[in-house]
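Missing here is one protein chain; the remaining ones are kept as they sit in the complex.
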Amino acid sequence: MMAQSRKIGLVGLPYDANSSFMPGPRLAPARIREALHSTSWNLTTERGVDLGACGWTDHGDLRLEEMTATDARDAIEAKIAEIIDRGGSVMALGGDHSVSFPSIKAHAERYPGLNVLHLDAHPDLYHSLLDNPLSHASPFARAMETGLVKRLVQVGIRTLNAHQTAQAEKFGVEIVTMADFGADTRIAFDGPVYLSLDLDVLDPAFAPGVSHFEPGGLSSREVIRIIHGFKGKLVGADVVELNPYRDPIGMTAAVAGKMVKELMGRMTEDGALQATAAAGLPETGRNQA
Amino acid sequence: MMAQSRKIGLVGLPYDANSSFMPGPRLAPARIREALHSTSWNLTTERGVDLGACGWTDHGDLRLEEMTATDARDAIEAKIAEIIDRGGSVMALGGDHSVSFPSIKAHAERYPGLNVLHLDAHPDLYHSLLDNPLSHASPFARAMETGLVKRLVQVGIRTLNAHQTAQAEKFGVEIVTMADFGADTRIAFDGPVYLSLDLDVLDPAFAPGVSHFEPGGLSSREVIRIIHGFKGKLVGADVVELNPYRDPIGMTAAVAGKMVKELMGRMTEDGALQATAAAGLPETGRNQA
Amino acid sequence: MMAQSRKIGLVGLPYDANSSFMPGPRLAPARIREALHSTSWNLTTERGVDLGACGWTDHGDLRLEEMTATDARDAIEAKIAEIIDRGGSVMALGGDHSVSFPSIKAHAERYPGLNVLHLDAHPDLYHSLLDNPLSHASPFARAMETGLVKRLVQVGIRTLNAHQTAQAEKFGVEIVTMADFGADTRIAFDGPVYLSLDLDVLDPAFAPGVSHFEPGGLSSREVIRIIHGFKGKLVGADVVELNPYRDPIGMTAAVAGKMVKELMGRMTEDGALQATAAAGLPETGRNQA
Amino acid sequence: MMAQSRKIGLVGLPYDANSSFMPGPRLAPARIREALHSTSWNLTTERGVDLGACGWTDHGDLRLEEMTATDARDAIEAKIAEIIDRGGSVMALGGDHSVSFPSIKAHAERYPGLNVLHLDAHPDLYHSLLDNPLSHASPFARAMETGLVKRLVQVGIRTLNAHQTAQAEKFGVEIVTMADFGADTRIAFDGPVYLSLDLDVLDPAFAPGVSHFEPGGLSSREVIRIIHGFKGKLVGADVVELNPYRDPIGMTAAVAGKMVKELMGRMTEDGALQATAAAGLPETGRNQA
Amino acid sequence: MMAQSRKIGLVGLPYDANSSFMPGPRLAPARIREALHSTSWNLTTERGVDLGACGWTDHGDLRLEEMTATDARDAIEAKIAEIIDRGGSVMALGGDHSVSFPSIKAHAERYPGLNVLHLDAHPDLYHSLLDNPLSHASPFARAMETGLVKRLVQVGIRTLNAHQTAQAEKFGVEIVTMADFGADTRIAFDGPVYLSLDLDVLDPAFAPGVSHFEPGGLSSREVIRIIHGFKGKLVGADVVELNPYRDPIGMTAAVAGKMVKELMGRMTEDGALQATAAAGLPETGRNQA
Partner (left out) sequence: MMAQSRKIGLVGLPYDANSSFMPGPRLAPARIREALHSTSWNLTTERGVDLGACGWTDHGDLRLEEMTATDARDAIEAKIAEIIDRGGSVMALGGDHSVSFPSIKAHAERYPGLNVLHLDAHPDLYHSLLDNPLSHASPFARAMETGLVKRLVQVGIRTLNAHQTAQAEKFGVEIVTMADFGADTRIAFDGPVYLSLDLDVLDPAFAPGVSHFEPGGLSSREVIRIIHGFKGKLVGADVVELNPYRDPIGMTAAVAGKMVKELMGRMTEDGALQATAAAGLPETGRNQA
């Protein structure tokens, strides 16, 4: 269904009205772009993809500030759908985690058999939080309710309580907790994959610029290894929950920018591999990182 | 000797007059409680113990500010003894590391054959520092001199000098230095265990909010693995040396709060396991984390 | 060729006019000395060398502030040569990475068959940056052009672009990227080794006080393991690119100070081992860390 | 009506659910107490009142965290009323500014002819904000609607828009904007005065630890001069809107603590003057600061 | 000559390659816009102009990053000229102070008899700095050399050395140093005025987010008083030298945003007054602030 060489479409989703604890993520897209364009690094990914040459289209930021939760959800879904329908691969910049539901929905409706790889300290499976079913604690409950997601695999989880455990069982979510995660963890999908990266999956040492400190998380290297190492085809991604109010020296924005670079590189590789068959990098190469 | 289902008793020990280098830990108990009660997380531990349901008793803070080192030591010992004698399991919040000696002494007198698991960058075995035998550099010399501690195992040490090496040999202390520590490190005790967690056992990347930066330490995940992974029965614990003056965004307080949560969870499990025999989690389960 | 018990000579090289992005490293030597002399730790290394007893000579800081790039290069080379010629082993404190070229040149001319172990996020192999062939992005291109370096091994690299890859191939540089680095990485040399430590080889979590954030780097423990674990004889070293403007609480200065301590310890051990033959620590001991 | 020597009653109101922009003030009472009890200063006010000797009663913190806006309002009003009815003078620690309405109401019902002196960057006269009539932008609209406040004088205002100007006219509020404020500003009341101090009346240079930066405000000295200089009898006060998330080094908490000290000193003086007639400090003395 | 109701044109000039000491101001326009659009305040100025209703046109940022000093100068001049020629009043956001020369030149060529009011800690009159005649230390030397500036009045200066004093005399610059500045300082022009605000005219207490700390400066209130108080007609303005690397909590960006608001308000008033003759605010009113 998809064209073979899709252009990456970057889009900012500056919305945090669904955050239960602390605002800030609405300011994140500007900071991530600032990091991405910094002259302090170059645009070649760790696997050698030169994004400066490959390029991407920046669709700017949606104007979500004044919207209700419902309107914001609809506007995001429409925009993501538009980018995909015009042949783009989406790299979305949150905003809080509530932006992932409409993005996943738009992808799932266009990529049959979509898998979701969700990196997070929290399962975000609450049925509802403070009477808000669209809160940033619930996007994956909403996503699973669409019935369009083939598999949801969550990695890095370390805050499961009884309600969220029940929700995970109800929806058949596969969870790799931090207690279980290790050097031998393997993640593999058949078909298209959407990756949702909540920066708090990282230990606060690596990403202090988030609203919720949950110590005991992944290192930046481990996240990079997951990005390049999982089996499957990456068709869309988001990076969410950067909170500039907690990021005085821009270190977490740099982490976000790095992950965006590596995600765009992987999307480029996955598109290229499909187009050029076996001539590209060996499939196994990607899983050894 | 102990009742089978003990209630956890949290107590703050805001004392830092025995710190040789920098004040601050006297402000720590309030900050750790603030983290513990933060609405930014829930109270279920990584092993599924819901502390919100199990609960704990908060004994507040001892009023130690005006006391001499000797009086503070005696007041702490009396309070810890009182909590144990009334059927509680102690979760103590320092303060600097000098508070651990009276806490260990009170435990050792009540738990025959007490083992001590000590996580720290420093062995804290000085015979005396700046003529103060109760300084925060000496609590484990004092503890071993009581003759009541069966084994003292120190993990994470990375500042051994000749004097402290001699002291360790004299007292038969077992030391796992950071250079030796690895994924295959196993820690096992027979009988009751008191765990003393100096936050500077963590690398400053994970816990910058301490008075003494000693790079090359454990990650938060490694500490959590130790808490849930050692063999033995956890009967009491302290978390010490948080310095709020070095913790501008509260990240280290969040680490302290997380460790307090996991320690209280382990104490709850250990009490429950003893009471319900083989019906609970398998013993081995705890050692695989 | 070298005398068997060389005295370590510490020297500060406060120069950052060759930095492309942000000044700061010129202030670093004073901050590293401040950390080194802090009463918050002792001077015994992790392998038991008491630097307080062994001692070192502090040659102070070169006055480089007003110099052109060429003059600074010459002044550094002359000073380093002088320290070696008087029987000292050099422990240099940058400054930005441009100071390493004259230091390596002076060493290579005095230690035939010199190997260079270079820890860095960046290969620093640019032929020239912004028309400055002496910039902090080029020292290893210059060093290789001397023809005096036997092997250049780079560890921790994670920003290779096409130009730098071509340069690495041209000079026969051996690169261990972060993607390749692991617990089983072995580094071994025959003969003398100069170690150049750019603090940004560390993940920004461990060393935020640098000009260029490049997430996904080594931990402090991994760097210490490399310092004590590589096979070969350490004859000189530098620690560069600390940026005090990015180090508000001195955490990165503490990391720099720790690495300087361990490097001076290793140099002391390597000198002692040569002098006392097999009586010292077993060769293998050093490779097990 | 009031007893002549009232005891000061300190009470914490840790509520910020009515904040439109950023949470944090719920953490403030603990930080202000920490500053108040710091050994880095003494407890004698600038006018020589020794609060260490005079003392005050600390009523602790109300448990407001889980309450709705309406319940919190009622709980605050009940507690403030109880303190006054038992003969105390209230020194309340916010919390966001929404806590001032129930406090003023309780005072106005007990002190006939109550005047309110309100120091703030914002008039807080919104009829409603985001459909919340109890928000922290509206307490003075609510207070004026009770009909019990004789005069409301606002000092330091610098964000008047058309709606708030209309509200001020409707309620007869007297406003001294920052543009009008100067060394010759005189503030005088007949009868009892309640002083509500929003810390953002201070310029962010003096009090950065607030949710809303509004540059161009008062200095700490100017606020102290107002506290000691206005004519009238101070019977109750609050200090609100400290945001610890914006106060990494505790400087704003120290400002809050200082103002609390000076306010408690003034309340003590005003009570003492009434009791001992002309024997105390001359009335004019207070107005010359 | 000018149309009577000009629309304000905001434009970002993200250039700092001419900074001698520290980069950063190239990131400033994004941060000032972020502050300007913050929901933490409203858009009514202190003199009651509702900018939300009056509006302004945002021309975005010039893409100057890759340009040489000469090209950047020309691009800025062309853009500023274009905005004026299309009937706009310029509100420019630096960038370092080098951006002011082309902006002033474009204004001076279009507003005969242009006066310049320059608020700064430094006179910025160097003939050349480090061989760069377009450096951020020289814009006012360049501006005066055009012969098009009627009067240059500098306020807040506190770093005059012999060379700059000579330059000031040569160009007939009128300087009000900080030592001379006081409550009775009066600033008055005939005809059009361009105001250039270097944020370091403020004391670092009020604006720490600048590259050069020069203690002893103006308060935010004093700058606001100057903006609204000088006699003359404001036709264009810039706010420069915000350094986000020195602005961890965004306090200085808030100061910049506030000044931009008040400057746009004054420009609106000055345009409106001209259009509506005596019906507006009395001329004297503006000088009483």
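Labels for the chains are A, B, C, D and E, by order of writing; each one numbers its residues from 1.
Please note the rule applied: contacts are C-beta pairs under 8 Å (C-beta built on N, C-alpha and C of every residue); 3 or more make two chains touch, one makes a residue touch a chain.
Since this is a predicted model, take the numbers as computed values, not measurements.
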* Tell me the shown chains the invisible chain touches, ordered by label. => B, C, D, E
* Structure fact -> Given E:Leu10, E:Leu51, E:Met178 or E:Leu242, the correct residue touching the omitted chain is E:Met178
* Give the residue, chosen from D:Phe140, D:Phe206 or D:Tyr245, that touches the chain omitted from the document. => D:Phe206
* **Option touching the unshown chain, where C:Leu27, C:Ala69 or C:Leu148 are the choices** => C:Leu27
* Structure fact -> Per the touch rule stated above, chain E touches the missing chain via residues 20-22, 158-162, 165, 177-179, 203-206, 208, 211-217, 219, 246, 248
* Residue-wise, where is chain B in contact with the chain that is not depicted? -> 21-23, 245
* Could you please point out the chain D residues that touch the chain left off the display? => 39-42, 44, 46-48, 50, 203, 205-206, 219-221, 224-225, 228, 249-251, 254-255, 258-259, 289
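The rule is short, and it goes like this: only the chains that are shown with their structure count from here on.
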* **Euclidean distance of C-alpha centroids - chain C vs chain D, Å** => 57
* To do: Could you put a whole-Å number on the gap between the CA centroids of chain B and chain C?
  => 37
* Structure fact -> Two or more other chains are touched by the chain B residues 39, 203, 205-206, 219, 249
* Can the chain contact pattern be summarised as a line, a ring, a star, a complete graph, or none of these (other)? -> other
* So, with touch as defined above, which chain pairs make the list? => A-B, A-C, A-D, A-E, B-C, B-D, C-E, D-E
